[in-house]
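On to subunit A.
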Amino acid sequence: MSPADTILLALVLPLCGAVLIGLCGRWPNLRETITLLTATALAAVVWSLTPLIMDGGRPRLHITELFGGLEIAFSVEPLGMLFAALAATLWIVNSVYSIGYMRGNKEKHQTRFYICFAIAIAAALGVAFADNMLTLFLCYEILTLSTYPLVSHKGDAATVRSARVYLGILLGSSIGLLLPAIIWTYVATGTLTFTPGGIIDGFIDGPAVGLLLALYVFGVGKAAVMPMHRWLPAAMVAPTPVSALLHAVAVVKAGVFTVTKVIIYIFGVDELFAEPSGEWLLYAAAFTIIAASVIALRQQNLKRMLAYSTIGQLSYVILAAAVLTPLSEVGAAIHIVAHALGKITLFFAAGAIYTASKKTELHQLAGIGARMPWTMAAFTIAALSMIGVPPTGGFVSKWFILAGAFQTDNYVAIFTIILSTVLNAAYFLPIIFAAWFAKEAPGGKDHGEAPWPAVLALSITALGTLAFFFFNQPVLELESQLMARIE
Partner candidate 1 sequence: MSLATQLPALQVAVPLLTAPLLVLLRGPGLAWAAACAASVMAFVIAISLTASVMTTGAISYAMGGWPGPYGIVLEIDALGTLVLLLVTGASTAALLSGRASLGLDIDAGRQHLFYAAWLIVLAGLSGIAITGDAFNVFVFMEISSLATYILIAAGPDRRALTATFKYLIMGTIGATFYLIGVGLVYMMTGTLNFADMESRIADVSDQRPILVAAGFISVGLALKAAVFPLHLWLPGAYTYAPHVVTAFLAACSTKVAIYVLLRFDFFLFQDNLVGHTMQFAVFLVPLAILGILVGSAVAMVESNLKRLLAFSSVAQIGYILLGASFANEAGLTAAVAHMFNHALAKGALFLAVAAIAMRVNGLRLQDIAGIGRRMPLTTAALAVAGASLVGVPGTAGFVSKWLLLQAAFAQGALGIAAVVVVIASSLAAVFYVWRIVECAYFGNAQAPGDAAAVVTEAPLPMLLGLWLVVIANVYFGLAPELPVSLAESAAADLLRHVP
Partner candidate 2 sequence: MITIVFGVFLLTLLLIVAIAIVREQDLFTAVTLMGIFSLLMAANFFVLDAADVALTEAAVGAGISTVLLLGALALTPGRERSIPKGRWLALVVVTLTTLVVVHATFGNPRLGDPGAPVHQHVAPWYLEQTPELIGIPNVVTAVLGSFRAYDTLGEVIVVLTAGIGVLFLLGLPGAVGERRREELALGRTYLSHHLVPQVVGRLLIPFILLFALYVQFHGEYGPGGGFQAGAIFASAIILYALIEGEREALTVISPRLLVWMMAGGALLYGGVGVVTMLLGGNFLDYSVLAEDPVKGQQWGIIVIELGVGITVAGVLLAIYHAFAARGR
Partner candidate 3 sequence: MELFGLFNYWVFALLLMVGFYAVISRPNLIKKLLGLSIFQAAVFLLYITMDKVEGGTAPIIQKGVDDAIYSNPLPQVLILTAIVVGISTLALGLALVVRIYEAYGTIEEDEIQQQDLNR
């Protein structure tokens, strides 16, 4: 099988899975088996591409040409490879978790849930592998639309209202800002293909670059740069597996991934570095990091707090990309992985707590460590990774970002990272402390751990967080190709 076929297989596999899931909706065990099998097969397919990419191969799959040289095409490069591998792998874990969560909470419409989930994964892979901005935009919109039924899963009035905010911001920003940005790029340069070194050099310069960058960054609402962040807390009405995989990994990472890709392959790091009008992005990211952390500090609901934490962490990636040094670009890529592992663990834990005890608020968590030791242990590890304490994955990415910032003496970035680390600690540590050492409020429900698939899943990802501290070499190697190209 040629690499191009492998790409096609990776895109089609989840869709086939979706169809099969739909057909087997009446037999839940069979349906879940299919989900797991599809996820495993997908991960295998995606991983099978890595050796080729590591060796510097860039396979390409052409689907169709639309008009004026614009085509739907896919190709794999290090950044996309990383994102795809991440999403595909975590889908397996998340599927295990979903089974425990959805059954434990006796959710309705589970078939629809699994179908939409599979489509969303396919769209996320499409974003990862997109060869040009048009293809990326297409998959980006499919991702938005396919996750809507997941967000509005409960279907009551409050959920529908939140889901409306979700869709309104994501669709509105993409049509209102991203689409004009793409067309502007196309009209000016005549191409939309992602090219190392960027494509706008010589076509657009001066303040227009800053404006175009703004259209892109705010147009990609999924990256949640303030003020485009409001959809993420709104999306927390979704069942927890959705929040875990999609709103900690697939969807939000698709956002920052897109921004990073635009910076590297549309603008070109060098071009952007030479153009002062693009500098605002650094400040916007810094502001988002600090503001989101402060807001997270004031949250009472666990999932909402995690959502604001995500907003802040996403802007780390943006910030890293905006520092515009090779080291920081690698840091951005690594942070995508590190944060994914950590945040999915946190959401898994939140969902496990909800399934076992129906607790959703922070103050209810006092003493819960005694009842759910596995869950809270995983929670603790993940929280430490968010703060950036060794030996967790979060430390590695922060290290690279800071190193990149020092390279250019970018004090804004350095200061922001330090301050936000303090803030992160300020909102995570009290929870951990209370969970382990505080007394449980009397009169609570007597409960133990969540169903075993959920616990298993969150244990795996927690271990992954730890492991990433030690075994990050392959990722580094893969992404230093990026560095090589930039230099």
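As a working rule, contacts are C-beta pairs under 8 Å (C-beta built on N, C-alpha and C of every residue); 3 or more make two chains touch, one makes a residue touch a chain; residues count from 1.
These made the cut because all candidates are chains of the complex that A comes from, given by their letters.
Note that the coordinates shown come from a computational prediction; the quantities given were computed from them, not determined experimentally.
Asks: My understanding is that every option belongs to the complex but just one is in contact with subunit A. Which one, out of 1, 2 or 3?
Replies: 1
Asks: Within their complex, state which residues of subunit A touch candidate 1.
Replies: 64-68, 72, 134, 137-138, 141-142, 145, 152, 155, 160, 164, 167-168, 171-172, 175-176, 179-180, 183-184, 186-187
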